[in-house]
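All protein chains but one are shown at their positions in the complex.
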Amino acid sequence: MTAQVMPTVRVQADDFDAAAEAALLTQGRTDIGAVVTFTGLCRDEGGRLAALELEHYPGMAEEEISRVAAQACARWPLQGVTAIHRFGKIAPGAQIVLVVTASSHRVAAFEAATFLMDYLKTRAPFWKKEHHKNGTSGEWVAATEADDVAAGRWGT
Amino acid sequence: MTAQVMPTVRVQADDFDAAAEAALLTQGRTDIGAVVTFTGLCRDEGGRLAALELEHYPGMAEEEISRVAAQACARWPLQGVTAIHRFGKIAPGAQIVLVVTASSHRVAAFEAATFLMDYLKTRAPFWKKEHHKNGTSGEWVAATEADDVAAGRWGT
Amino acid sequence: MKAIYFAWVRERIGKTEEDISPPAQVRTAGELIAWLSAQGEEYAYAFENPSVIRVALDRAHVKHDAPLGEAREAAFFPPMTGG
Partner (left out) sequence: MKAIYFAWVRERIGKTEEDISPPAQVRTAGELIAWLSAQGEEYAYAFENPSVIRVALDRAHVKHDAPLGEAREAAFFPPMTGG
């Protein structure tokens, strides 16, 4: 079963429809017991931000996310995986990243989705720059140690 | 912030719309960074099952889920929680349970959703009976030790 | 007090609920299970393995050694399998 899973990975400027992506994994099937959907949104950081600008490394971004998705499929009994990451300018409240995992069992779906997000944070070549409401284009968001710790706990 | 969160808890025969429930938590807000949606589906167990019948303890089911949701809000910095559990006859492929958590941070959203599902499994008064494709109404699904272990890890 | 039964406990007893009047010396949830077990074959069958039976008093889970107190509703059921 694991070998048949083909992760869907997309890196795009356009928005995505989380529900439609989840439906693609489950429709017509009766062997899936659990679907976990993670959606990452742009925060305005207490009203400070006008937008986030996401720079990415074209080509490598897709490859790296696909690599992480393949690792998840090898590690958990998944029946479907979708990962979509946007780039470009993203307004507060808008969607940045989507991960959907489908499995017979809830623990596998939860763990795989958590793993995918931890790894996307630390391995996928994206960088966020803040654009402030006062018109200045601000700092590059610094990587956090917490994200490294989160990724480190999977021990790969 | 935590004190302001009013969990949405429903126990119903009708199906639910996961995307609409998630949208209710996030719409018009720019302080949410992560939304985790868990959907539990009815499996046909290799083609064996015609349906699952979910019996519940009316009143206590809502109270117990509300109690668990309040615990999640006390433990993690959440900006929204929704938990919906269906009862009655549910066909393979159909939805049984929904948990949605919204937070500024992804780890809180993931952990709270995992916690909620672990606790729903072991504390919410629902019981599943199998209906077989051959027309017989089969066994009550047995509780699994794995579910107790999963709930036990939260140490409450 | 009102007794309510769920899942296979309900099926074995053959009732959804009933009014019961246990004697005063029945003071805990576990003692109530033992007393019910003696009320007939169907009760003995439902409660043949008391350790798996879960009890809720007035809609809150309790352990078998919990006192009945002023509870007006006692529910008996197998381990939950929701979610």
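Think of it as A, B and C in the order they're written, each chain with its own count starting at 1.
Keep this in mind: a contact is a pair of C-beta atoms (placed from the backbone, for glycine too) under 8 Å apart; a residue touches a chain by one contact, two chains touch by 3 or more.
Because the structure is a prediction, the values reported are computed rather than measured.
Across the whole complex, the hidden chain's contacts among the shown chains comprise A. Annotation: of A:V9, A:L25 or A:L54, A:L54 touches the absent chain (contact as defined above).
Contacts to the hidden chain, counted on chain A, fall at residues 40, 54-57, 59-61, 63-64, 85, 96-97, 117, 120-129, 140-143, 147.
Everything below uses one rule, namely that only the chains that are shown with their structure count from here on.
If each chain is reduced to the average of its C-alpha atoms, the one that sits nearest the average of all protein C-alpha atoms is B. Once the centre of each chain is set as its mean CA position, chain A and chain C turn out to be 48 Å apart.
One inter-chain figure worth recording: chain B and chain C are separated by 26 Å, centre to centre, where each centre is the mean of the chain's CA atoms.
Shared interface positions of chain B, i.e. residues touching 2 or more other chains, are given as 40, 117. Among all residues of chain C, those that touch two or more other chains are 83.
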